[in-house]
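Shown here: the complex without one of its protein chains, the others still in place.
And then chain A:
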Amino acid sequence: MEHISTPKVENVKLLDRYANRKAASGTLYLTATHLIYVDASAEVRKETWILHHHISSVEKLPLTTAGYPLLIHCKNFHVAHFVIGQERDCHDVFTSLLKLSQPVKPEELYAFSYNPKMSKENREMGWKLIDLRLDYQRMGIPNDSWEITDINKDYEVCSTYPPEFVVPRAATKAVVMGSSRFRSRGRIPVLSYLYKENNAALCRCSQPLAGFSARCLEDEQMLQAIREANPGCPFMYVVDTRPKLNAMANRAAGKGYENEDNYENIRFKFIGIENIHVMRSSLQKLLEVCEMKSPSMSDFLTGLENSGWLRHIKAVMDAGVFLAKVLIEKEWIAMGHKFSHRCGHLDGDPKEVSPVFTQFVECVWQLMQQFPCSFEFSERFLLEIHDHVYSCQFGNFLGTCHKEREELRIFEKTHSLWPFLLQRKQELRNPLYRGFTAYKELQPNTLPFSFQFWCGMYNRFDKGMHPKQCVLDQLLGCLSQKVTLEDNASHLENKLPILDGPLPSEGCTSPKAGAAAAKAPTPPQDCAEGATPVLSNGPSLGHQKHKESPAQPRDLGASREDEQAQHQG
């Protein structure tokens, strides 16, 4: 709070960067966690909330006739252009936001103050929702070849790995320890994924400290153990995600890549995904394209091309497709590249910030475009996660590794995101999902035309650009209506014996009355009334529906309750 000198500024304009509509005029508030703008000019009260942690940059622009402009860029690609009447107010807001958006101490992060009024037990349950052991179990681990080891319980092997990970049974403690000294930051090869169909494994690790000629016997034994964990396969792939040139340059710094001569039966492959600096500047260029004022089609396409963003997305996807193919073809992979979430929560080196996670999320989205029925979640789920990676509202994405998260006492002091998302499962699900048995491996097309610009992400807050009617909402509505109707139907069927039975006087009951209905007689009109809203809520969601949006959440909410009631019953 000490950062806020002016908590409220009146007569602030908010410019819309596309529509030439009249700028909104209203009041700007600064709270400990959010910047809140209340539009006073709109007929309906309209609020814009910006989480301080989401702010990636604040700029003061040159004075205009309207006042002092303040341009705010957010990590979720929201861009807000305010114009403030007084220079002093503008400067106060500016300096406050600079401090609030990049706290120095981790304890200042939102997650440590966020209080959703949840019981301690539930909070703890939330952290246990995702159990890595269960995940391994799903892959059939432990088995004859792989085991879960707690060798890292004191973070002696690697400070950035979790206390437990999966290694080949054949790898002794000495091999693991020895290998860790030969790997950058001790990130030894560990299992990431086992393809149960054929026991092919995907492992990951950091680059070896090979320099020009260094060797490490234990590391060689480690890779051998991984290869031999699948006796059916004569060799394994070692895939380096960097461009070869970058890997070679790293040799001079005593790092580099595995020498094929020193490792038995490995095949080396470079995939050529550019480093974080290239990615960061590519995203920057893309966002500049997205922000252009009334660009021509050609401006946009040229900008899209020059940003290189889709080229990088394609490279990442190609890598994924290659790995999947190799896995299916029963081969072995170990991957070497440092991978940490670089999101820049705290005031630190801006050069270390990278959009790797954004790219991952986008690749999933691109897959969803090609396979609309194969994912249980919708685009909204991806955006939600992407938001929270940067929001610092939940503990999941804080710190760089398990060790740091323990030191920050994140599991005790903050909440986990997953139960919150789970609670909203109904609105985040993909109504077209056909279950995981419907498809096996996806075989995405990675020809350039298969990749689309993701307007929903990079121009997400420019609503005018998006389809004006939302198919997702409509289908979710259908789905929940179906559930309600099925409830009604089964309820009515349950009542049939009653109607035929000795007490016909009870009449028809409202569908929501549940079990109690049998005892409480209600006049038949109630039933008809109860049915009307459901029927009128049919597919007639026209253009106007969006204006009457309050009606919809209510319907969804109601049906959700029904469903829950059904589950409990």
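Here is the rule we use: a contact is a pair of C-beta atoms (placed from the backbone, for glycine too) under 8 Å apart; a residue touches a chain by one contact, two chains touch by 3 or more; residues count from 1.
We take it that contacts and distances are computed from a predicted model.
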{"item": "Name per UniProt, for the chain absent here [options: \"Myotubularin phosphatase domain-containing protein\", \"Dihydroxyacetone phosphate acyltransferase\", \"Aldehyde dehydrogenase domain-containing protein\" or \"Tetraspanin\"]", "value": "\"Myotubularin phosphatase domain-containing protein\""}
{"item": "Candidates A:Ser41, A:Gln137, A:Thr302 or A:Gln423 - the one touching the absent chain", "value": "A:Thr302"}
{"item": "From A:Gln137, A:Gln423, A:Asn445 or A:Asn494, residue that would touch the chain that is not displayed", "value": "A:Asn445"}
{"item": "Contact partner of the left-out chain, one of A:Ala42, A:Val104 or A:Cys455", "value": "A:Cys455"}
{"item": "Missing-partner contacts on chain A, residue numbers", "value": "18, 290, 295-302, 304-305, 308, 310-311, 314, 370-374, 431-432, 434, 445, 447-453, 455, 459, 462, 464-469, 471, 474-475, 478-479, 481-482, 485-486, 488-489, 492, 496, 499, 504-505, 507-508, 524, 527-528, 531, 534-535, 538-544"}
